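Below is a slice of the complex: some chains, not all, each in place.
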């Protein structure tokens, strides 16, 4: 059996134009890395949207794996932006191998 | 105007736009791949920039260019102030959304300009190459006034939250956004390369232009109609304003152009630039600098109403006005 440790995985959905703000917050929380996934459509309180690069109508999903402490710091840093900037944040526990990396 | 107006409606460029709108209204699953649509918008900006630059390389720079650029910049900066006021009073928008929408109407639509170029050429009122510089210059001032207007609506917190880093990013987004870089960059390349250098790339950037424009307008028709269909935030008041603004601004621009002694093509072009509303450069800036504003409002107005209105009627009306006013 490989040894695993528990870390938090946080995923933040944001306008692509706001992604740099999110990754700066991740960097500021002292987290080692992040990964961005494309997103193609969605629906929320503001209604439907479809990826349209011409009109800058596109969102991205920022994924980051961090220790509990840093994850909490990141969540606290982003909390004030959640409503005004239309972010969606979910987090949960995951097992990782070589947890010293995170 | 009768005959030339008819020509508009048998031009493939316009017909593809109509096809796109019909297809989206009928809920067809037709869609142009996103990266390809984006590539076409880049192509169109480069092509229009290059052609303008080459024309200026041929004609030389005169005083009328400076006049047109200053007039355009002022109009772009000032229009948002009156537009925002009306949006708040008549359109019932709060400051943030009013500022965001106003920025779109002060700024310009490259594709409306390009389509106008095709239509005015058919009507023997060609747009001189230097108007591309005016187009490029009018992109940005409206963004600044729009942000000024919108920030009044933000809480002190949100206003002062920007770190120095973010302010730098904001300035870059406003002055170095992709549209501005492409238009000004290729305008300068056109001037440097001149007609000789341009001839090597002419098959792609000139001969192929109208065909690509057809495909792009097909997509814009699809996006405009789909957005209208799915829109939640668009009220009748706003829809009305999205038709009133191009009429008022178009008249304003044309009259100023004529007053400044422009030829009919240039006066019409200035009118069309004022009448048009951005849906590429300004939304990009708003997403970055004003995430609190609702894209459902500003895009529904500029892309779904003003843009089709201008393509189908506005350009023709302004061309007619410019002809009448210049006694053509």
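For clarity, chains are labelled A and B in written order, and residue numbers in each chain start from 1.
Following the convention adopted for this analysis, a contact is a pair of C-beta atoms (placed from the backbone, for glycine too) under 8 Å apart; a residue touches a chain by one contact, two chains touch by 3 or more.
The model shown is predicted, which means the values in this text are computed figures rather than measured ones.
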Exercise. Only one of each chain type is drawn here, so how many copies of each does the whole complex have?
Worked result: A x3, B x3
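In the analysis below, only the chains that are shown with their structure count from here on.
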Exercise. What is the distance, in whole Å, between the centres of subunit A and subunit B, each centre taken as the mean of its C-alpha atoms?
Worked result: 34
For this session: Could you pull out which subunit A residues touch subunit B in their complex?
Result: 15-18, 20-21, 24, 46-57, 84-86
Exercise. Can you name the residues of subunit B that touch subunit A in the complex?
Worked result: 34-35, 37-38, 41, 158, 165-166, 169, 219-220, 223, 226, 230-233, 279-280, 283-284, 287-288, 291-292, 294-296, 299, 303
